[in-house]
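Everything on this sheet refers to the single structure shown next.
A protein chain is absent from this complex, but the other protein chains hold their places.
Letters A and B mark the chains in the order given here, with residues in each chain numbered from 1 onward.
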Amino acid sequence: MATAVSTSPEYPVKRPMPPVIRGLLWAAIGFLVVNVFISYVIDPLKGNPFITQPSVVLGWTAGLIGWLLGVGGWEEIILPAFGIMNKRPVTATGWRQYFGLSLHHKVVGIQYLVSSTGGFFIAGLAAMLMRLELMSPHMWLFPDPGQYLMTVGIHGTIMMFSVGTVALVGGMGNFLIPQMIGSNSSAFPKISSISVWLVPAGILTVAFSPLLGQWTTGWRGYEPLAQNDANGILFYYLGVFALTTSSLLVSLNLTATILFKRAKGLTWNRLPMFAWGMLVVSLLNIIWLPEIQMTFVMALLDRLVPFPFFTAVGSPLTYLEIFWLFGHPEVYIIVLPALTIWMEIIPVMVRKPLFAREWGVIGVIFVMMLSGFVWAHHMFTNITLQEELPFSFFTEMISIPTGFAYMVVIGTMWRSNFKLTVPSLLVLMSMFNFLIGGLTGVFNADPVVDLQLHDTFWVVGHFHFTIIGGMVFTWLAAMYYWLPKFSGRTYNSKLGVLGAIWVFVGFDGAFSLMFLVGMEGMNRWVPIYPPYLQPLNIAISIFAFILGAGFLFNLLHIWWAMRSGKKVEQNPWKSKSLEWMATSASLDDNFKEEPLVVASFYEYDDDKPAAIIPQQEVAASLS
Amino acid sequence: MSDQKQDGQNANPAAGETNWSRRQFLIGSVGVLVGATAALFESSNISKAASLIVGTQVDSGATSVYQNDYYYIPDQMTWRVGTPMIVNLQNMSPVHFHEWMIGRGGFNTAPNVYTDLDVQFNEDFWDGVHVTILEANGVDNLAVNKAIVKLDVPKGPWLVTQPGSGNFSPTMRPGGNIKLQFTVPNKPGIWQYGCFVQGFVHYLDGMKGTINILPA
Partner (left out) sequence: MIDLLLFLVFWIILSILGEIGVSVWGPHFYYYTASTQALEGLNASLFLFRVLTPIFVFVVLMIIFVPTRFKAKRDGSIIPGKRARTNRAYVGIWITVSIVINLLFFLHPTTSAAEEQFNQLQPAANTHDLIVDVTARQWEWRFGYPQYGVNAAVDPAGNDVLYLPVGKKVEFVLRSYDFNHPYDMGLDVIHGFWIPAFGEKEDVIPGETRYEVITPNVITSTEVNPMVRVQCSEVCGPGHPVMYAAVHVVSMKDFLQWVHAQHKAGN
């Protein structure tokens, strides 16, 4: 009906404002009005500063609401909620669909992926600046230590909350899950359509937090140091709040989608591994994100009111306890999707059924459940001795279900028909790197050793091996593997192999040397360090620059492949999964008719399809 | 969902006309990003350039200096020799105490294990200057050094007059303020000010500014 009005020729054509611009405008208006009202009218401070703590918090909130309404929330969500349907603008076509609110799960998935990639490169740039600074034991690039520490915090915060938790869940999850389970949309398309716009808002809030002042806490935003910092920490809390809200909404949507939108015949025993991964990750998000959000609200009130929850006169360690209570599940939020992507890609590449599938599922579920029992292993240096042992126990135990992923993948590869392609190469690299991350974690799990390793570059090396090694390498594998789903085109094999080896060399060089420099006495968060550590730091920096260039190379290659790579058929990998039966490289419905799943997707010992389109079967039998 | 689908499929050439403008989108979003990035990285240079173009105003009479974590507002001032001044030094930090030293001629440094830290200025601006304290709330300490101090407020334990306690420096508790009345002495040139508290880290972290004192 909306189209009928707008296409009539005599209807005066007024070009609408681009949604992003309108969002920025409404955000600016919302911020200015509320901020001025509070800082000048309600609660002016001495000297009448334009920005005060309460004004900037409430102003930011108004700005965020303005942004979400401006990009399309007003017409697509608020007005329809009141039954007003005819105000909706003409749906944009072509590339414009990606720069406004969209109800299509593929568009939303790509929006998430692009936002994550943007965050990845902003935070990566911060990392490059840090490595540049660390090439000298003195301050030379940054004007002062506070700015260096702030860069560390921005790097970590954006990487964790807009890349680690978002790329594979909001991005790959939104894009793939409906196709994988034989549906044309997610369960709540409006939720995802609005939640994706929280990501750029959150990234920019954190990236521009220095405008408010220095914060030196790193990605934990931890108390009581946060109370001690200037107002920039407010934008940390607010930006992370936006990003975690986005992940929370996505998780609600994905859970409902997997529960209720599966095609006929897609029983739990046939559910794709990646869908299992998305399900357990979504449950982790739903359990733990509200917890950390409430913690951030308390930390904000600590400053605004002020309350003494986490200050020196309150309970300083409580913040760290409840931060890590979320913070360790967060690590599994990042890595569980990656483990299940291994189990998606490897059977296709080795042409052999997925081995011990049930143990793969049991593994991710047990990791999900155990992940809430291990948090205090981040705190061996500040809890009492008797508290250490139970956390040490569970930390060591959680390696068992994590190891099941290796058991499944190795069992699948054994005596198979292994095809070495860019995705399978990247999965192998990811397995190698995550293995190093896991085995070095055994040392951290042991309190007597951890008391030496904690807060050193050993730990920096360890968690980058788990997160970049586990998640980012797998993200690259997934991008190359599902590239035809995005564009109907594929990558150039030689460039792909070059890109994979490039990041592998840069990554393993930089982060394995971090283990050594950490053992030699290099602790974290120090732009000024004793000169004897300089040679190793220079070597790390050089590898880090190679790594940064390698990621850029892969980005450009994937971008090129999407636009002008070689065109491929619908199902180039001859996979049995449902997503390869769905339409590729178009925003038409995934499935014209609902498919019927008749077998497991991983039976690569015959040529029978795992799913059929019933109508086509009927037509075929008639003819 | 079905509405969406129909809209997409019914897209016709006329609908393209009502699509939003690409140019507006590009100019607007790139403009905002560039502006914000400039504010992020170049704000101090921009303000310096602006003061070069507009010219700084010469302070006289009542002036405020705000201490924040870890910077001053303003971080550059222009005074003229012989001008009577009343500087209200106000600590805006909710947490940190801050001081205000003025000096030049290099620094005393403390040799530390790996890094030498600047401790205070070699030449103290306040040497021999008559200063009247008009108001003092929440003063942590006021090291007098060689300034000639007159109190208009009750004397407190915060007044440190013994020699060897460093340059003249009023140190404010969080939220504290002090009003100093003085006449700009005949010491023209570029002076620096800074805060060296907490193991000299505030200065290391950029809590500094400059005063250009013009000849009478």
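One rule holds for everything that comes next: a residue touches a chain if its C-beta (ideal position, glycine included) is under 8 Å from a C-beta of that chain, and two chains touch if they have at least 3 such contacts.
All values reported here derive from a predicted model rather than from experimental measurement.
**Student:** Considering the full assembly, with which of the depicted chains is the omitted chain in contact?
**Tutor:** Counted over the whole complex, the chain not pictured touches A, B.
**Student:** Sort through B:20, B:97 or B:182 and give me the one touching the missing partner chain.
**Tutor:** B:97
**Student:** Using the definition of touch stated at the top, determine which of B:112, B:161 or B:186 touches the missing chain.
**Tutor:** If we include the chain that is not displayed, B:112 is the one touching it.
**Student:** Using the touch definition up top, pick the residue from A:146, A:164 or A:210 that touches the left-out chain.
**Tutor:** Selected residue, touching the omitted chain: A:146.
**Student:** What residues on subunit B make contact with the chain left out of this view?
**Tutor:** These residues touch the chain not displayed: 70, 94-97, 110-115, 117, 140, 173-174, 198-199, 201, 204-205.
**Student:** At which residues does subunit A meet the chain that is not included here?
**Tutor:** Touch with the absent chain occurs at residues 144-146, 149, 214, 216-218, 222, 224-225, 227-229, 311-313, 316-317, 350-359, 381-382, 385, 388-389, 392-393, 396-397, 399-400, 403, 406-407, 410-411, 413-420, 424, 428, 431-432, 435, 439, 442-443, 445-449, 451-452, 454-456, 519-521, 523-530, 532, 573-574, 604-607.
As a convention for this text, only the chains that are shown with their structure count from here on.
**Student:** If you average the CA atoms of subunit A and of subunit B, how many Å lie between those two points?
**Tutor:** Measuring from centre to centre gives 39 Å for this pair.
**Student:** For the complex, which residues does subunit A have touching subunit B?
**Tutor:** Spelled out, the residues of subunit A in touch with subunit B are 2-3, 6-7, 9, 13-21, 24, 45-47, 49, 85, 88-93, 96, 99, 102-104, 137-138, 143-147, 184-185, 189, 204, 207-208, 210-211, 213-214, 227-230, 306, 528-531, 587, 589.
**Student:** Under the definition above, what is the set of subunit B residues touching subunit A in their complex?
**Tutor:** Residues in contact with subunit A: 1, 3-8, 10-12, 14-22, 24-25, 28-29, 32, 36, 39-40, 43, 64, 66, 68-70, 73, 90, 92, 94-96, 113-115, 201, 204-206.
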